[in-house]
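Let's look at chain A:
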Amino acid sequence: MSQALSTCGLSSGYGPLQILWDIDFVAKSAETLVLLGSNGAGKTTFLKTLVGLIRPLSGEITCLEKRVETWSADRRIRMGISYMSELGVVPSLSIAENLTLGGYFQPNAARKTQLNAMYDRFPDLAARKRTLAGSLSGGQRKMLGIAKALMSKPAILLLDEPSAGLSPLYVTQMIELLRGLKEESVTMIIAEQNTKFLELADRVSVMENGRLSFQGNVEDLTQDDTLRHAYFGIH
Partner candidate 1 sequence: MRNRLKAGSVLLVTLLLFAVGTHIYSNENMWFQGMVYLALAQGINILYGFTGYLPFGYVGFFGTGAYAASLYMTDFHTQPIVAILGGGATALIVGLLLSPLLRLSGAYFSIGSLAASQMIYYTVSNPALQAVTNGPYGMNLEAFYNPTASYAVMLVILALTLFTTAYLRYSRTGLALRATREDAVSAAMAGIPVVRMRIMAWLLSALIAGLVGGTFAWHISVFYPNTVFDLNVSIFAIVFTLFGGGASLLGPIIGMFVLYGLYNWIGISAPQYFQLIYGVLIVMLVLFLPNGIMSLFRKKGYDVP
Partner candidate 2 sequence: AKTPNQLVIGTLYASSGSFATSSISSYDGLKFWAATVDRQGGVYVKALHKKVKIVIKAYNDQSSATTAATLYNQLITMDKVNVLVSDFGSVLTSVAVPIAQEHHQLLFDVTGTGASFFTKSNPYLVLTSLPTSAIWPNSLANYLVKQKTKRVAVLYDTNDFDQSQYNTLVSRLKAAHITPVYTGGVPTSTTNYAIIDHAIAASNPQAVVEFGYPNNDIAFLQSLNANGVHFPKVFTIFPGQQLQLMQQNVGVSGLANTLTYPTPPLLQYNRVNFGMPLSAFEKQFPSVEHHPVDFLTVAGYNAGLIIQKTLETSPTLTQLGMRHAVNSFSGTLNTIDGQFKIDSTGAQIGERLPVGQLIKRGNGLAVKFLQH
Partner candidate 3 sequence: MVAYTILSGLLFGLYFSLMAIGLNLIFGVMRMVNLAHGDFIMLGAFAAFFAYTMWNMNPLVTMLVVFFLFIILGGALYYLVVPRLLRAHDPEMLSLILFFGLSQIIQALAVIAFGNNQRSIDYTALGSGTVYLFGQGFEESWVVVASVSLLAIILVSIYLYVTKLGVATRAVMSHREEAASAGISVHRVSAYAMGIGLALAAIAGVFSPFMIGSIDPTMGTDLTTTSFAIIIIGSLGNPIGTIVGGMIYGLSLMYMESYQPSWSSLVPYLLLFIILLLKPSGLLGRRMRNA
């Protein structure tokens, strides 16, 4: 299996404030990786750096065999990365426009078919095409966010807390959806807190205070006492 996305010695942060320290990370092609980590550990920062919204301080990022750390975000996204941020949507555009935005680099015809596919998959969105994303509830926004991220038929999908604020039914649906994508061999890196997502994971990475403290499969994680304690509580 080839590598889809990897970093080597990656450090990153906001201006003078360094958040990530020396991260070596590998995601193989068609693999699903769940990124755990307590609050403020730097998961969001890591994803943003991968996609190019934050310039790394040092280190390398390799994506689909190309060195991309100096590339702008749009260039990386055009290569086939897709990123769903914690916010996920553009508030003052309508649902339809958000989706168009998601398929920005697609040819017109492909975008149309993909758009219809999304409406089929998310009937709630189809019902309110012209509603502004900004007036949706928290969970509705997440749904729109994921649909938008899928519009570009990405090879690599980065998701920042897709389940935060989702109702149980939707969480189940979200997991089903991602399982489908997994079968389509999309490489996924999912920053999550909800342990149900571990069902999906081929491997797990744990981030602590801006460093990668664990990378391995789910069994190894549950075997590790300290980690288990930290991430699954006392149960």
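If you want to know what made the cut, all candidates are chains of the complex that A comes from, given by their letters.
Simple rule for what comes next: contacts are C-beta pairs under 8 Å (C-beta built on N, C-alpha and C of every residue); 3 or more make two chains touch, one makes a residue touch a chain; residues count from 1.
If you're wondering where the values come from, they're calculated on a predicted model, not measured in any experiment.
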Q | From 1, 2 or 3, the one in contact with chain A within this complex | A | 3
Q. Where on chain A is candidate 3 touching in the complex?
A. 51, 53, 72-74, 76-78, 83-85, 87-93, 97, 100-102, 104-105, 132, 134-135, 148, 152
